[in-house]
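The complex appears here without one of its protein chains, the remainder shown in place.
So that you can tell them apart, the chains are marked A, B and C in the order they are listed, and the count of residues begins at 1 in each.
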Amino acid sequence: MQRLSRFVPSSSRRVTDLKDALWSGSLTFQHALSTFAADENTSGRKFASYTVFKGKAALSMQPILPSFSKLESGGSRVNKNGSVMLTFFPAVGQRKYDYSKKQLFALSPTEVGSLISLGPAESCEFFHDPSMKSSHEGQVKKSLSVTPLGNDSGYFLNITVLNNLQKTTERLSLPISKAEFTVMRTALSFALPHILGWDQALTNHQPSPSPASKPRVERPHPDSEWER
Amino acid sequence: MQRLSRFVPSSSRRVTDLKDALWSGSLTFQHALSTFAADENTSGRKFASYTVFKGKAALSMQPILPSFSKLESGGSRVNKNGSVMLTFFPAVGQRKYDYSKKQLFALSPTEVGSLISLGPAESCEFFHDPSMKSSHEGQVKKSLSVTPLGNDSGYFLNITVLNNLQKTTERLSLPISKAEFTVMRTALSFALPHILGWDQALTNHQPSPSPASKPRVERPHPDSEWER
Amino acid sequence: MQRLSRFVPSSSRRVTDLKDALWSGSLTFQHALSTFAADENTSGRKFASYTVFKGKAALSMQPILPSFSKLESGGSRVNKNGSVMLTFFPAVGQRKYDYSKKQLFALSPTEVGSLISLGPAESCEFFHDPSMKSSHEGQVKKSLSVTPLGNDSGYFLNITVLNNLQKTTERLSLPISKAEFTVMRTALSFALPHILGWDQALTNHQPSPSPASKPRVERPHPDSEWER
Partner (left out) sequence: MQRLSRFVPSSSRRVTDLKDALWSGSLTFQHALSTFAADENTSGRKFASYTVFKGKAALSMQPILPSFSKLESGGSRVNKNGSVMLTFFPAVGQRKYDYSKKQLFALSPTEVGSLISLGPAESCEFFHDPSMKSSHEGQVKKSLSVTPLGNDSGYFLNITVLNNLQKTTERLSLPISKAEFTVMRTALSFALPHILGWDQALTNHQPSPSPASKPRVERPHPDSEWER
């Protein structure tokens, strides 16, 4: 098998410049991202994504941290898992994308697990209902489907947002090459322990005990298996 | 193959809220976790888990750090490996779980290795005896079995605790989907070097040597292979 | 299958000493690397690579960080992805290499994804045109091809630089064993989330909220999926 990626310019890696040159409209992706981040009180926060631009749509993938709540003991515990936000936005011309028409889909940890274990010939589909368990249940339904392109060459991603109230259905879809999906899979695998907060639980090391004193037990430990 | 996860609400990711709304009884999972952590003097410690709720039981998985002891040289060395604690607790109604009836099983590094290398059609079983090498050996026996659901769709986990003294046998079991097991496998693979303390051994970097002075050998190095 | 690596001396791991002893010419690899780094204002920066020396050429692989730009909110965002720089340089004698004749090829994140998902019998080829979108488009064309050696024993890497203006074509190639490619694949997989900036987005943790105050929302979170 031979896979080609023809004459990608070095400047294509200058994401901003490319978009500055090629995009039009009053709301650019660049601007949108700045606005997006500015909505939050996030001094010191860093934002990173992986974005794939295709003929009819683009897809951006961004990890989102879990949140912790304080325990009375002074420690803290994850009270809400993080996620990986997928943002789809349509092309409105050659290499022009309208970020204001974006569709969002937040992957839960288990949905991330589903994607990273997807075999070359397998499909998966996720359904989200923002109003579930409320009186508006079923008014808006989002689904994300991932289906193989065939010949182990990648996947086709499709997001459908059905609004029963407004009687509208919006669809955005794009092909993801095997190489691009490998980047997504690798980034998702990296992100997964982080959106569960395991990196913080595992790297928040206590200072070493001093040689003079017997260390107090400062962590839940395997012996608690036997403490019942 | 088509895998579906139907209309998961966004609020399902708000673990606390879901449980606040749905759980009953004087001892909630929320409360139990707080109590669990409060037992330890753990100011500054962070806790994270991955929890799967099923019809008859739930399973929570939590990484536990290794402990270090000081060396006379001033450095420190792992004196007890960490583990990954599995906590099973039974359902006592629809989406209600009784955390007070929990069963614990602490996976050793090698047991973690067994789980993450488990093939789609393979089984494994671990046996723990809390009283081994004591006069009470054999009084309580715990076993954890992991068996395939078939068609590469996940595994069935079963914990059995046999108490020969009290003449009781307690069993808790639940199915784990392929996506959920992938989350577990990814989180376990991430945790493994950490519960062995390798991350601390590998990232506890010395300051760079100054250009003026020849660096002293401050680490055990490959040449010690030849020093006999 | 039996793979042998015959009597590698321990001193071969002393990269500098080996080269000091064996290399000649006024411009050594050692010197070149120092010069390379000295070109940058990089006090405090650390440089690491993975280098494979073969009969006709050597290949060095070095990760390059993304750059961030400040947002008005006070946070920052990746404005240029990092990459993994491949440096090929020709042998000019037995274990002598001329670093001044080096050829560079910077792998983008998606090209990294292509390499790490490459099957044992698969090939891939990347094309770069430094002058794309300028009036000099097509004057210089670089291509990197990766083709299997056969029998799952590794790959053959070939870089070709075609200069239409100078009417020159330069080629450098070398075989990479399965073990060496595994090092490259493992290092590339490790590097990928970092060159996208995901490690910085995921580990730049906020301080824990205090128990007294309800935490403000300080991060983009999954609920924003529903905010349209």
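The rule is simple: a contact is a pair of C-beta atoms (placed from the backbone, for glycine too) under 8 Å apart; a residue touches a chain by one contact, two chains touch by 3 or more.
Since we're looking at a predicted model, the values are computed, not measured.
S.K.: If the hidden chain were put back, which of C:A57, C:I116, C:L172 or C:A187 would touch it?
M.R.: Looking across C:A57, C:I116, C:L172 or C:A187, the contact with the absent chain belongs to C:A187.
S.K.: Take the complete complex as the reference. Which residues in chain C touch the chain that isn't displayed?
M.R.: 1-16, 33-34, 36-50, 52, 62-65, 67-72, 76, 80, 83, 85, 102-106, 108, 128, 130, 142, 177-183, 186-187, 190-191, 194-195, 199-200
S.K.: What chain B residues would touch the chain not displayed?
M.R.: 66, 68-69, 71-81, 83, 106, 108-114, 116-117, 119, 121-130, 132-133, 141, 189, 192-193, 196-206, 208-211, 215-222, 224-226, 228
To be clear about the criterion, only the chains that are shown with their structure count from here on.
S.K.: Could you tell me which chain's Cα centre is nearest to the average position of every protein Cα atom shown?
M.R.: A
S.K.: Angle of the rotation mapping chain A onto its copy chain B, from a C-alpha fit, rounded to a multiple of 5 degrees, please.
M.R.: 90
S.K.: Quick check: how many Å separate the C-alpha centres of chain B and chain C?
M.R.: 35
S.K.: Taking each chain's centre as the mean of its CA atoms, how far is chain A from chain C in angstrom?
M.R.: 25
S.K.: Indicate the residues of chain A shared as contacts by at least two other chains.
M.R.: In chain A, 68-69, 71-72, 76, 80, 83, 106, 108, 128, 130, 199-200 touch at least two other chains.
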